[in-house]
Each structure stands twice: as structure tokens, then as C-alpha cells.
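Structure incoming, see below.
Heads up, one of the protein chains got dropped from this complex, but the rest are sitting where they should.
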Amino acid sequence: MPANGAPTKITQGYRTKGGIGESTLRPDGTLKVTGEFAYSSDMWHEDMLWGQILRSTVAHAEIVSIDTSEALAMPGVYAVMTYDDLPTEVKNYGLEIQDTPVLAHGKVRHHGEPVAIVAADHPETARRAAAKIKVDYKELPVITDEASATAPDAILVHENRDDHHAGHVPHPNIVHRQPIVRGNVEEARKRADVIVEGEYTFGMQDQAFLGPESGLAVPEEDGGVHLYIATQWLHSDLRQIAPVLGLPEEKVRMTLAGVGGAFGGREDLSMQIHACLLALRTGKPVKIVYNRFESFFGHVHRHPAKLYYEHGATRDGKLTHMKCRIVLDGGAYASASPAVVGNASSLSVGPYVIDDVDIEAIALYTNNPPCGAMRGFGAVQACFAYEAQMDKLAKKLGMDPVEFRQLNAMEQGTIMPTGQPVDSPAPVAELLRRVKAMPLPPERQWESSEGADVRQLPGGLSNTTHGEGVVRGIGYAVGIKNVGFSEGFDDYSTAKVRMEVVGGEPVATVHTAMAEVGQGGVTVHAQIARTELGVTQVTIHPADTQVGSAGSTSASRQTYVTGGAVKNACELVREKVLEIGRRKFGSYHPAWATAELLLEGGKVVTDGGEVLGDLADVLEGEVVEVEEEWRHRPTEAFDLRTGQGNGHVQYSFAAHRAVVEVDTELGLVKVIELACAQDVGKALNPLSVVGQIQGGTTQGLGVAVMEEIIVDPKTAKVRNPSFTDYLIPTILDTPTIPVDVLELADEHAPYGLRGIGEAPTLSSTPAVLAAIRNATGLELNRTPVRPEHLTGTA
Amino acid sequence: MDFLRPASWEEALAAKAEHPTAVPIAGGTDVMVEINFDHRRPEYLLDLNRIGDLYEWEVGEDTVRLGASVPYTKIMENLRAELPGLALASHTVASPQIRNRGGVGGNLGTASPAGDAHPALLAAGAEVEVASAARGTRLIPIDEFYTGVKRNALQPDELIRAVRIQKADGPQQYSKVGTRNAMVIAVCAFGLALHPRTRTVRTGIGSAAPTPVRAKAAEEFLNAALAEGGFWDNGKIITPSVAKQFADLCSAACNPIDDVRGTASYRRHAVGVMARRTLTWTWESYRGARRATEGAA
């Protein structure tokens, strides 16, 4: 029996006929506006139980004992499980390094680590039972920063490491280290007329997707389990879940439930294994839904970072060299830290030409909350720092900050610090020109005939200023992000495309395992199928593990990679359709054999536009189906000593201009406008493209002025795990975001497209910071910047 | 947990007398958060939603008797003239949805130093009308109401019926600092009311001490300075040095802590800035009204 709310196929019919390049509307739009779209937390099953996780109340401790007896004795409680109840020898999971315990074993390494799980007939029963589990902790000193992590007598967060980074890191509390050395910094420094140094701090940001971690595990008659789940990558989850359950992958069926945003926070597992364990133990369906408090402990965050930069430039404004050290706090478990290190190091130079560099990036193991993927993935932290450096240099040289950047901007053909040439358009100077050329918003928009409209002023409805102390500032920034998985990862996707006649009409069905997390991949897949197969009606099959992996919905990669896979599968289907057509109708017209044939508007046409027949006739009585993997160009690992290697697939660029108004006395900031220019290669769906850019821009704004998970440095405990104290921008904090979309094709990519989701998140933050610096004259070396930083009261 | 649904004020008082640990719930905007996040499991929830009296207000000669559950939205919409400071404060409360449910009774009952209504009540002057089945009604002056962090002068068998707030006899202002432009809990807040009838000024400070407080030394200083300079009569601009000293004394009235929302040092600083600005706004308004009156006469 399928779970209530289980996704069904989405068919988009005749209302929209758009192929690629059109702003077709979302196929799931109607369901989402009527409340009928089933998100993972909406799943429901008759007779289901509720799962609850007991989490550690301390950050670092030995577990002396766990007593579950009282919890188990409670009426309505069906199961209580701890480490000792795990069914197989596989008791850890992890994206790259399997260092994360499913349930804590003898030790907890961060605040909020799962220790025990409960299944009961009502969420309150489950909560009460969890509260009755007695855990005796013996607290250990906490590792919270680089100094404590690498001290000679430092406690090791993980003893006996045997992962593939263990051999090359300088200390066992360093997850991974990636140096990049190119040219000769010592020599180049001699050419510098000015040198600027900076030490920057990037706070811990949370993805803060609105749909909390949740899912429903339904035990199946064959001893397996069916998991309805919100995730970014079904097959990666599957690979980690099945061994812990002791089941072959075929017996763990996974279906993507509605996903309420992701932004990297669903790349790691959260409640997946716990729900499956409880379902298999109790023989009943088990639903787990985190509340917001638990969500802050239930997923990894963006790595907070310390960044040390030195840049030099000649008097006429040419960059001479760059030296940097980026220290990322990975927290207690590895998650995506190694790849974040790779990105931070390889993109630490920014979109600039600098031949002589000396770069080092590391990620630490600490007892802070685990950190991993979040939109921008290592490139965000670097961009914040190098863009601050660019402004400092420009100021020191007496140059315009935009002109200075343009003078040093990379372009197609530039060699990256990794030795990799940039082999597609890199319109960095042009993007800056475009944001600068946009008209500025009018001054003093708060003034009206009825006095000051506080909604348009810093402080907003809180009525803190009627114009007093308000100073406008303008700032610019530009960034570079890689697209797709890098460093030699086999980054493929799979698409199954089927064509048949239904009710006299040709219909295409696209089946992939791509996680639609809101980005609009389902819209684009239908557009691709229409363009390639000439049909109007395209059915998007629910994403599940009955088809090959689509890879992750992350790294700005899905339109490129799964879009590429859909295109490829459509092309193969088209060939088969044409073969059928030739077989059936080839004798009627010579063009079947001689001409280049296309599928358009439900017909087979020649490239000259001559109609050879109806697709419906060709497909009558036939079903054409192709499932095929598709890969982009391979990449290489970075050399562990020199960082050299063709590590990235594609780059993505965006530039921002921020206009802010700062109440300089109270240190309150209102961002008035955040203009963005981005090269997207080819906008498959212009409406969605702009939506992605505006959304990414706003997340960058959030970490510029308000968003930070605050961890107590003495206890490593999270102090603000709620939406009361972890603030994300409201509609009154978010400015107008004019977007200028540039389309310079990348010849290596499907349709020339460029991954777009992350680049706007990079440059938004430093642009806002630059504007605040411009308004206040303050140096501001950390983000987010809070009122105390602007008023000398930190 | 038991859910008590009294249909009248008398029934509510009887229920509270019988179950002194019962937690009153009206708008639910504090209580439900604590229940949802498992921070609180009261033995009894005492629902006040069915008691219509709590949703009514009466505008009297000198005071407004504001029912404890009158939602902030209603205060903003209907009492802007009588209670300008509280109306401004109400507008800073959380979000429209919360303002549609929450009322001043909840702020008073919770007695969080960050409650948005407190500085406005302190500045306007108010009495909290509480009642118990056993002892009937009593009025607690607002200055005596807050007794500690999230503690107030209510007895376990008492409920808040209303708050009697002085009707404005002069300009009032309210400012609140938060790190977001909407839907934010106060880092600190400041309320100021001019009382031309008594030629006094009253203040209220939120979120900058264990309880909401008045800056009494600042008030006394300003009262004296205004009297001495004949400001109330001559309507002169308040000199920057007077405004600065007033602001400094308001800062000095704070006893803040460092927490995730802000530093103690920032709170002191910001209260000073808000004190200076709100004094300027109210005084300018007073001067404007005075000129208009003179012009008319």
C-alpha cells in the first residue's frame, strides 16, 4: 500500500507548449498553491508510529551508560534503540569519509549528536519516552578552533583515522589540507608597490530551508523498507543507508517526497537511517519530523572560516601575487569538508589573473557542529575575503574599485592557480560594467508628505530613525564558482525517457532520480523533452531509485548534468523513433532516408521544414524507451603538494552592486538594492533563472547582516537554535534585486548553458559589506556584521 | 495536561483558584512556543479566549482600560490617539499574524524584559488590574509590577484582567532595536512620554536590565532642566547638551547583559541614541502642537 501523499507522476499538458528558452510555468505549481503538494512532512500512513531522536546535551563526552528501561516501559512506546541495537557491523555513514555514527558509540563529539531513537504512537509519547532515557556523560575538554585542534596535546576528535586523507594531513584533527603553489610569490612580491594584508572571519551560516527534515519509512513484505524522503541525492542516501540496515540496495526503495528547500543541507543524511531502523524493528511505518530547534542540529552548516590574505599590486594597478591561508571549521564529522577545502583553495584567487600564488586551505575536526555543503560551498568564504582585499587595494592605490577589478579580471584563456585554463567565456569585466551601469535607486526614498516612512529606513517597523544618522553606501563584488562535482569525481547522471501514444497523442515520459528541491529541474526537463522530441505533453515521473543515479542537486549541476542526461536520452529516443518511422513510412518519401530529420510540433520534419508524418502515426503500437547515463568532461584530482590539476568542469560568474543605507549611530543596515549581473550561458527558463539569482542573492544578504549560528567557545554548544534568534531576511529586509542576465554559450555544455544556482550567493555578501564600509569608513573584517561592530560596542 | 475552558471571567478566576499552577493561554504566542519545543508541560492550560470582556477596551476621562487580550492589531488601529506610545510599540511586535493574537496581558504575564509593551506602559503610566476569586480586584502600579527576570507581582491565584493606562496628554514615542527590519525580538527598546499637564517626562527601557525599567535619574534631570529653562512655556528647542545628558543618564539606567542578541555595551549605547532621538521627536511634536494652538488662538 503506498503511503498517503506519495508522489504521483506529474503530467503537464497543453496549457504550456514551451521548449527550452521559454519561461514555462512549473508543473507542480498548482499543487503547491493549493496545499496539495505532498512534502516529506505531509506523508501519512495508517497505523504509523512517530520517531523521536534523543540528542546529546553536551558537545564532547564519554558516554558512561545509557538506561532505556523506563522509556521502554511507557505505554505507547514500541521501540527504543541505541548503538547496541544496530543490526550490522556497519555503524557509521558519511558522504566521503564514513566517520559519522548512526547512534553515538561510547562518545559524543558535538552538541546535539543522536544518542538514541524512540518510536511511539504519538509524537508527545515519543518525546516523553526520549526524555526518560538516562544518559550518563563524562565530559571531555572541547576542541573549538585551530589552536585547540592542533595543540601538541590536543585530544583527537577521531582516533585511529584510516581515511584516505589521514596520510597527508599534518595533524589528525585536520580533515584535509590542499595547498596550491604556482609561480614564485617571493619574487613577485618584489614587484609590488603596495601590499595589503587582511584577516577575515566568516560566521557559521545555516541553510534554513523551511521544510524541516522529515520522512516516512514503510516496512515491506519482502523484509525491505520503502523510504519517502526529502533529500538532494537519493542514490547517495541509499548507498549509506542499506549497509547499516543490512539490506541489499534493492530492498531499500526510496522515493523522493516533496522537498521544502535544501541549499546543501540535505546532502548528508539526517533521519533516514533512524526512520528505517525503527520501521524494521517495529514492523510499522514510522514518520519522523524534526521541529525547527532540532533542525538546527539535524543538518550540517556552512563552514565558518578564518581567512588570512596577502595581495600585492603595482602602482598602475596590476596584481602581483596572492598568498592566503583558509581555515575552515568542519566540526565533529567530515561530511563534505574535503571537497569544500578543494573549492576554497582552488577558487581562493577569485576571478582575477594572478600568476604567483601560495595557497593553503584546511578543514579542522573540532567539537563544533558538523559543517558541510551549503550553496556556494567553500567559494563563498573565499569570495568574502578576496573581495575585501580588492577594495583595500583599490583604496590604497587611489583607484576606482570597479576599474581596479576590471583591470585584473580573468577572461577566457586565463590560467587558474591550478594550472587549468578557463576554456569558456569568463565575462568578469563585462558583468562589473553591467551592474555599475544600472541606474541607482533614488535617495531618501523614506520621505513622504506624511513624514518618514519607517518601513523604508534602517530599523524598519521598529521606528529607530526618521532619517537621523542615515548614510548611503555603495559596494561592488564579483565571484567565481565551479559547476558540478570536481577533482576527478565521476559526476554522471541518468535519464530514462519513454515515448508512446496515449489517447492519440504522442507523450514523452522523463524519469530521473533528480531531487527537485524547488530549483525547477522538473520544469526544465519537460522543456528539454519538448525541444528534442517535438511533443507537447511531457510526463515527469516521480524521482526514485528505480532509475539510475542523477547525482546530487547541488554544485549548480542539475540543469547541466541531469539536463544533459535528459537531452542525451531524448536524442537516443529520437533516433529510435526515426528508425521506426523509416521502417514504417520510409518507402513513401525519399527524405526519410536522405534528409536530416527532426521532431517538431508532434511531427517528423526535415531540416528544410517539410513534414513527413505525424509522430502519433509513427509511434502507433510502439513504445520507445531509453535509459542512459551521461557524463560531462572528466576532471582530475588536485596534486596534494602543488594543487595542480584540471579539477573543475565549468565556472560560473556573477557580480553585484549593493546600495545600503546605514544608521551609523545605531549600526542598523537597510539594503536598498542589490543589483546582479550573471552570465548563464543559456537561460533554459528565464523566469526560473532570475528566481534563482534573486534567491541566492538574498541568502548572501542574510549572512552579510544577520545570519549566524553562535557557538559558545567554552562549551561548543549552539546558543541560538531557533528562528527567534537565528534570523533570516524577511520581505522587509530584502531589497529590489534587478537582474541582468548575460548568455554567452559554453561550447562544452548542453545548449551552452552554465550552472547558475550558486554564483549569486558568492558576490552578494561582499558587495553588501563593501557598501557598509563605504557608508561607515569602517574596516569590517567579519561577516555577518552586527550593530555592535558598526558602533564600536562589540 | 488538562485544558480548562472557562466561559466567563468568574469561572476563570475560580479555575485559577482551584488550580494555581494552571498556565493562562490567550494569544498563545509565548505559551505555545514553549509547548511546541517541549520547554514546558503545564498541568493545566487555562484558555481565556472565550472571555469576551478581555477583548474590550473602555476609553475614560483620564485612562484607557485595556482588556488583557485586546490584540496588538486593535491597539494600533483604534487607540493611536489615546495611547500613541503603546500603539507604536504594538506595531513593532513580531508579525501581523502575532499582532492579531497577542495582547498586553500576555506581555505582562510573561514579564520578559524583552516584551515590547513594557517600555510604553512605563512611559505612559499605568496600573495593572488583576483579580482573584478570593480577594477580588486590585491595581498594581506598573512600576511595582516587574519583580525579576520573567517574574511579576501576580499571586498564583490571580489573573490579569486589564491594564489601565494614562491617556496621552502629550506626544509619546517608542523605538526598538532589532537586527532585522521586521519580526524581531528587541535587542533593546525605549519608550518616552511627555506629560505637559504635569510638566513631567516618563521613560521606559526594555531588554537592557533584568526587568523593564524607567530611567528615573534621566527623567528627574530632564524635568528639572525643562522647568529651569521654562521650556514647557517658551517651547524652545532642547539644547544638545541637555539632550546628551538625558541620553547618557538613560544609558546609565541600563543594567544589560551580553547575549546572542547583542552586547551589553551596545545596549547601553543604543538606549542612549534612542533616548536622544525620541526626545527630539516628542519635543518637536510638542512644539508643533503648541505653535498650532497659539496660531489658532
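For clarity, chains are labelled A and B in written order, and residue numbers in each chain start from 1.
Simple rule for what comes next: contacts are C-beta pairs under 8 Å (C-beta built on N, C-alpha and C of every residue); 3 or more make two chains touch, one makes a residue touch a chain.
The criterion applied here is as follows: contacts and distances are computed from a predicted model.
This figure omits one chain of the complex; the name its UniProt record holds, of "(2Fe-2S)-binding protein", "Biphenyl 2,3-dioxygenase", "DNA ligase (ATP)" or "Spermidine/putrescine transport system permease protein", is "(2Fe-2S)-binding protein". Note that the absent chain touches A, B when the full complex is taken as a whole.
Residue in contact with the omitted chain (choice from B:L83, B:I165 or B:A182): B:A182. Interface note: of A:T512, A:T698, A:T776 or A:T791, the residue touching the hidden chain in the full complex is A:T698. Contact with the omitted chain, checked across B:R101, B:K176 or B:R267, is made by B:R101. When you scan A:E70, A:D85 or A:E124 for touch with the missing chain, the hit is A:E124. Mapped onto chain B, the interface with the missing chain covers residues 1-3, 5, 25, 27-29, 31-33, 35-37, 41, 45, 47, 49, 94-98, 100-101, 181-183.
Within the entire complex, the positions of chain A that touch the omitted partner chain are 5, 8-13, 15, 23, 25-39, 41-42, 44, 122, 124, 207-212, 258-263, 289, 291-292, 453, 455-456, 461, 517-520, 687-688, 690-691, 694-699, 722-724, 728, 730-732, 734, 736-737.
By definition in this document, only the chains that are shown with their structure count from here on.
Between chain A and chain B, the centres computed from C-alpha atoms are 43 Å apart. Those residues of chain B lying in contact with chain A across their complex are 36-38, 88, 91-92, 173-187, 260-263, 265-266, 268-270, 273-274, 277, 280-281.
Against chain B, the residues of chain A that register as touching in their complex are 127, 131, 291, 293, 455, 458-466, 468-469, 665-668, 670, 705-706, 710, 719-720, 722, 724-725, 727, 729-733, 786-788, 791, 793-794.
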